[in-house]
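One protein chain is absent from this view; the other protein chains keep their places.
For chain A:
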């Protein structure tokens, strides 16, 4: 019997994605577990695995299609010798599965609406309540009812119908709903630079449609700045001891082969932050309306810059991992992040973030909290500065680190205490290797 293959949700927040590539052609035999297509979301590229067997009767969504809604039919699977039905609607639905989610798949068979679970959601016993992160609120693949006129005006104005509340019959979106909505794209482009040339038409700004990642970054960070009362605490940390330790450690690496390693300052800072959180766990928390969640595990999200955005892959239980493990893991995650190959559970659900801009030579900066976490540490460049030791001027390699904290969950004194703990660890770095 013909079945629909539906656009899978690769993450709970995913509402649409790009069908970047078909790995099977129409007429190909498909076996359960075969990879049939590649799907790109705001954050990752994933392969989609077939659940059922059959012949790929028709590809409904051609490759390269953007904005494919979750649960929209992307292909029709038929039995050998069966005619391909004309109407997609006629075929009952079978969801395709993202390939890497083998563990989650059994659960998904029982509950199709929750078929993809990031690791932290699946292992909810580790921290009950954490799954209720605000970023997971949007129901994936909701069908939007709108009048044809409303659809047309929305597309002309660049308004996403999914963001509107319909006031028509049964919540149908009507023209008035679209006309009352504020356009997402600014009506007028900012004035072009340079003096206007008299008589010449003003130069048009180049219009670049926002990628789905840009939209997610915009939405999540706006939410954070609007809803999370940030406060900031800065401290100067001397790095000489840590740099010296790093040189000695790296000198111990074998010249080649599997055991080779090269610890970076960033790797050491991940471990240092994790240890500071263990010493002072009041920052390893999440604020919710009813209660504050204290997480027993310390999972550090590290901001990685990727083309047109950033992503925060996670070093889980970083306090319990060796520098060598952290280094290898961070390198692998960063590489796969840049390739768009991260799995959802690899970037969803950390407990604290680090943003390191040291390599750009900045003196200091403050970061926006990555909700629902309660804190993020902004690490600037280490540079030689004059420091006062006793009554003597001396030269030290100093780094300014700025902590951003959710004041709903953490007060200033605790933030300062934590930063001092971090400074002690970095300036006396042996705890990083013990």
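The rule is short, and it goes like this: a contact is a pair of C-beta atoms (placed from the backbone, for glycine too) under 8 Å apart; a residue touches a chain by one contact, two chains touch by 3 or more; residues count from 1.
We take it that contacts and distances are computed from a predicted model.
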item: Options "Peptide/nickel transport system permease protein", "Transketolase", "Dihydrolipoyl dehydrogenase" or "Fe-S cluster assembly ATP-binding protein": UniProt name of the undisplayed chain; value: "Dihydrolipoyl dehydrogenase"
item: Residue, one of A:174, A:233 or A:354, that touches the chain absent here; value: A:174
item: Hidden partner chain, touching residue among A:149, A:359 or A:394; value: A:149
item: Contact set of chain A toward the excluded chain (per top definition); value: 147-150, 152-153, 156, 168-169, 174-175
